[in-house]
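Missing here: one protein chain of the complex. Every other protein chain is in place.
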Amino acid sequence: MTTNKKLTPSTALHPIVTPILNVKTETPRNKRFTLSAAPIARIATPGQFMMVWIPGTDEIPMSISNASGDQVEFTVARVGDATTALHKLKPGDLLGVRGPLGEGFVFPKKPKGKALLLVAGGCGTPPILFAATTALETGFAVDVALGATTSEELLFQQPFKELKLRNLVVATDDGSEGIQGTSVDAAAFLLEANSEYAASLACGPEGMLVNLNLLLQKFPIPLQVSLERYMKCGVGLCGHCIIDSKGRRVCHEGPVFDVKTLKNSDFGRWTRDSTGKRHPVNPTDTTCPS
Amino acid sequence: MTTNKKLTPSTALHPIVTPILNVKTETPRNKRFTLSAAPIARIATPGQFMMVWIPGTDEIPMSISNASGDQVEFTVARVGDATTALHKLKPGDLLGVRGPLGEGFVFPKKPKGKALLLVAGGCGTPPILFAATTALETGFAVDVALGATTSEELLFQQPFKELKLRNLVVATDDGSEGIQGTSVDAAAFLLEANSEYAASLACGPEGMLVNLNLLLQKFPIPLQVSLERYMKCGVGLCGHCIIDSKGRRVCHEGPVFDVKTLKNSDFGRWTRDSTGKRHPVNPTDTTCPS
Amino acid sequence: MAVKDREKKNSRLKVKIGSVKLPNPTILASGVLGVAAGGLIRAWKDGAAAVVTKTVGLQPRSGHPGPRIVGLYGNSLMNAMGIPNPGIEDYLPEINAAVNQSIPVIGSALGSSPEEFAKVAVALRKAGVTAIELNVSCPHVGSLYLLGMDPQSTSAVVSQVVKQTEKEIPVWVKLPGSTDYPRLVQVAKAAEKAGASAVVALNTLPALALDVESRRPLLGAGIGGLSGPAIKPIAIRAVWELYQSGLTIPIIGVGGILTGQDVIEYFLAGASAVEIGTGVLTRGSTIFTQICDELTEYMKRHRIKRITQLTGRMKSQDVKT
Partner (left out) sequence: MAVKDREKKNSRLKVKIGSVKLPNPTILASGVLGVAAGGLIRAWKDGAAAVVTKTVGLQPRSGHPGPRIVGLYGNSLMNAMGIPNPGIEDYLPEINAAVNQSIPVIGSALGSSPEEFAKVAVALRKAGVTAIELNVSCPHVGSLYLLGMDPQSTSAVVSQVVKQTEKEIPVWVKLPGSTDYPRLVQVAKAAEKAGASAVVALNTLPALALDVESRRPLLGAGIGGLSGPAIKPIAIRAVWELYQSGLTIPIIGVGGILTGQDVIEYFLAGASAVEIGTGVLTRGSTIFTQICDELTEYMKRHRIKRITQLTGRMKSQDVKT
């Protein structure tokens, strides 16, 4: 065997420990963090994630919400111990990041003249921002369906507006802004006007992804969804995030899957807790999982 | 630190274990062994050596007497346990080789129109054969002074004759062939006719090298000598083969040295046994050290 | 290639570990891919002759906080998962799914007392596992490591497990990653005497790696277990020590295996089969078929009919200790 891997462990396995450059409060619940981590930033694609180490607390998976030059960003919804600890950190505080991990969204070939339907539900919005940016750079027309519980929790409305999107349709559960409903309702709204999409890319609560998949049954639009599962190693070794009998790992073959490959999987059905115990996914729960 | 070394240990540190392809009896005391060891053969230069492992016996240093294509050759004088064990081996038997080790002869720049004086004393002949071949390929005119105790121990007379040498002068201690005397006498003979050499490259018993150096004092010819010292690691780690207060290692900075760098060294003065104990070199002993 | 075809192609690779017959000597090590049935099945489809489950106890464990793994120089790894597992009851569906596909599953058990070990083993046996592997050696969970370094305690666990499983199922003991050979041999012999059918050598070695920026251990639990190429020569040394100690039960080698050559090394030192963990990260889950192909190539080139002929065949007349 000849392996060409260098002796220095890859940044997928060994954290880059680096000070926080910037923290921005995006919504009452979400903060965006910027770090300098060139080896990750330079090769990251939308949908990939990092394991973020909060020294002294825990290491948790976070989607990359932007990568440019030497810098990476991720955006954290405060839901529990580790995310609360993260929210308390300030520029200059140290974080460790391993990545980029997993497989991101796969953009269809020949973008010219084609449109993508991006669907972002609440805490699932970060990778969609990165995907929208990249899709536009690649030459796609991009429509975004953006949902949140309420007006003030609408994530990245401003950054999305600054992009040259074709359409941005907003939905809130309480109707405080845009359509009253979920991001799936926003997507339905877009599909009514025009259903010529080369693909749909989505991230959000699993119930929302299930509903979107149901909606898209009626259209010949391939759907890619980004899943969340409890992650321990993040590199495909431990098996904690496996979702089917083929042994597909959310951290390694995912987190983004073509929904067709998820037919006989735990998608919409089962999830595991930190012990590895399976719990049913509530498919009608369209709020953020955490 | 970024190191570019591959995970597979280098062949300098981990033996290539491979069957003997050919054994040729060159003189009653010397046998030539051919092996296939591409990673060594492809980069070896004249004067470099290998550590040759005779499984179950020992590992000993051997100069490379030829390297072409994927094959390397070395030529062994039977002097003790390990070399006797080697002499008993047949094609198909396994040997391990680590290398190429050390620094070989440095050929002067711009060979065109220049001549080299190669001086080979007895058991020191193998690297000189390789050097002669390479020097001719590089474009030098090559004179060889070849010495041995007696006619039948003259090593590689035939191969030397097959090369397009400018002159080959032979000497034997007992006068049974060529000049009566040592290879230094043969060199003196050549120098009388013509002393326009770009450099002299020599290998043989240390007394002979000392004498050659004395002889060359009168000429403006830089001399490179290949030394022998007891070797344990062969890669510059253990320090057993150190010859001066600068810590120069015969296995690493040598075995070939410009004789000028040897001024304040053990050259012609001290050698170490297997325990590391120093013993005086007998400078008048011009027979093979082993 | 279908599993059956592969077995035919690699017919020289059949092994026996006591009464356990396997088509090749490669086994998925505990803690790798095995949290979910899908992982066990994948490893088997990708060539593993048998698969060891994640170590499981009576009660659920969340394991240690992250980071839980960190890669080191030279493809070695440290982990401090802390043996997360849902407890035997909730883990049974995973085992069943694999056993239903006729996959030889080895159930890895832990416990805080001989009785607890035995309860888990009994449940594993009921689930139809091929053998039990007792994890008395995890270096980052409670006192497991010390248990496995103590001949008496290990003997007590093995006896209890053998008794409660009515001697009806092979019991393997996974030894601690230690360089204390006299002790490892004592433990192995105590296990043998208490009825163990094989020993597995070694678990990960206790280790510590630090991040110099935050000045903290790189693993959430602080101490972790070292695996991968770094530990291979240490584990092979242990296998050889066990082999020539007079132990009569088979030895399963584990630690740092990446290639067929590595497997041969373990066999020559005395192993009858091997387990592979970290290699799944380095070469992917098809490492098992890759290695079997490399082994068959080696066997053919050396005209060896059965890999079992290689066990303990290191030429060692000159070896000093």
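Order of writing sets the chain letters: A, B and C. Residues in each chain are counted from 1.
The working rule: a contact is a pair of C-beta atoms (placed from the backbone, for glycine too) under 8 Å apart; a residue touches a chain by one contact, two chains touch by 3 or more.
Just so it is clear, the structure is predicted and the values come from calculations on it, not from any experiment.
**Q** If I consider the whole complex, including the chain that's not displayed, which of B:L118, B:A141 or B:C233 touches that chain?
**A** From the options B:L118, B:A141 or B:C233, the contact with the absent chain belongs to B:C233.
**Q** If the hidden chain were put back, which of C:L134, C:I231, C:A273 or C:I307 would touch it?
**A** Selected residue, touching the omitted chain: C:I231.
**Q** Going by the contact rule already stated, which one of B:F33, B:W53, B:F140 or B:F267 would touch the omitted chain in the full complex?
**A** With B:F33, B:W53, B:F140 or B:F267 as choices, the missing chain is touched by B:W53.
**Q** Residue-wise, where is chain B in contact with the chain that is not depicted?
**A** Within chain B, the residues that touch the unshown chain are 1, 3, 5, 7-10, 12-15, 17-18, 51, 53, 55-60, 94, 96, 98, 232-240, 242-249, 272-278.
**Q** Tell me which stretches of chain C touch the chain missing from the display.
**A** 64-65, 72-76, 78, 140, 149, 177-181, 183, 205-210, 212, 214-217, 220-223, 226, 229-234, 236-237, 240, 256, 258, 261, 264-265, 268-269, 298, 313-316, 318-321
By our rule, only the chains that are shown with their structure count from here on.
**Q** If you take the mean of the Cα atoms for each chain, which one ends up farthest from chain C?
**A** B
**Q** Quick one: report the Å distance separating chain A from chain B, using the average Cα coordinate of each chain.
**A** About 65 Å, centre to centre.
**Q** Using mean C-alpha positions as chain centres, tell me how far chain A is from chain C in Å, no decimals.
**A** It comes to 36 Å between the two C-alpha centres.
**Q** Check each residue of chain C and list the ones that touch at least two other chains.
**A** Each of 74-75 in chain C touches at least two other chains.
**Q** Send over the residues of chain A in touch with two or more other chains.
**A** As it turns out, chain A has residues touching two or more other chains at 3, 5, 7-8.
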